[in-house]
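As you look at this complex, bear in mind that one protein chain is not there, while each of the others sits in place.
Up next, chain A:
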Amino acid sequence: MDTDLQLDALRRMVRIRRFEEAAMSIVRKGQGIAGSVHICIGQEGAIVGSCLALRREDYMVGYHRSHGHPIAKGADMGPLMAELMGRATGVCRGKGGSMHLADFSVGSLGETAIVGAGIPQAVGAAYSARVRGTDQVALAFFGDGAANIGSFHEGLNLAAAWNLGVVFVCENNLYAMSTALADTMAADSIAARAAAYRMPGIEVDGQDVGAVHEAVSAAVERGRAGGGPTLVEARTYRYRDHAEYGTLDLGHRAVEELEQWRTRDPIDLLRARLLDSGVDVALLDQLDADVAAEVAAAVTFAKRSPMPAPEELYEDLWATPIEPSPRRDAVPVAGAAR
């Protein structure tokens, strides 16, 4: 990545972090984010490195821990925050919430609360691109836990058998809820599974946004050129609990493990690299201030937005609503000729 791209990556990572910190604060203060909230702080390197390898019109599918993914893909933060708050101006009009952000205007095809379910959908998007004769690729994000569900295996096999331009990006943060990957998988590499489907499988340091970008860019270019799918396993870590439960409870994770990973924070690493390469600290401070203002504006937008009106409960179910046929005038039952 050249310096401009690095600055872009930094801006996107800081956006994600500040956005999620703002969301956490709203949850903590009981100011209007309900439901399950899964925070991706710590994993921004994998997310941004991957999305920066995509064009705007390329497709991206997220999962339950995906506030960061549409932000990295370029979505506007106001409607995302409004969605978390269940507002009418939310990117999904309040229907989806935290686990279902989607911004089709930037190629974000949505997120699923069902582990692994997005993987074959990305395969379908890449298939569609080929049938329609475009050179768009599709990228599927998912966690390590998703590597054990059938849709992962079926999705990878389909993409390889059909030689589609799909990049599968596994954010391996070592845990699925409280369960360590090592307890549910006999093998020690997810990337190694790629070989069984005859596609490249690449392990990459997820904390190094540049390394992720390089690996995913190569996969994207290959996919775009008709070279088929790639599985990228980004080793990373989540700093927060599985979901926001009120207090940080590391559960079965050791505090030392968290502290160890924090020393390789993706934002700190990139910032240090930029300073080393001679970028003026004032520029980075300005970037931080700009992002803080953007996030504050997003929160204000969300908080000032109206709640959905009751009628909206019934909206968005059908693309083509069918009007019921009108009743004929009621005929008295007794003795009536029908």
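Going forward, a contact is a pair of C-beta atoms (placed from the backbone, for glycine too) under 8 Å apart; a residue touches a chain by one contact, two chains touch by 3 or more; residues count from 1.
Here is the rule we go by: contacts and distances are computed from a predicted model.
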item: Omitted chain (choose from "Cytochrome c domain-containing protein", "Pyridine nucleotide-disulfide oxidoreductase", "Carbohydrate ABC transporter permease" or "Pyruvate dehydrogenase E1 component beta subunit") - UniProt protein name; value: "Pyruvate dehydrogenase E1 component beta subunit"
item: Touch criterion as defined above, residue of A:Gln31, A:Thr134 or A:Ser178 at the omitted chain; value: A:Ser178
item: Touching the absent chain when the full complex is considered, from A:Ala146, A:Val220 or A:Ile267; value: A:Ala146
item: Residue, one of A:Gln6, A:Ser66 or A:Thr112, that touches the chain absent here; value: A:Thr112
item: Missing-chain contacts mapped onto chain A; value: 34-36, 83, 86-87, 90, 92, 94-100, 112-116, 145-146, 148-150, 176-179, 183-185, 249, 251-252, 307-308, 310-314, 317
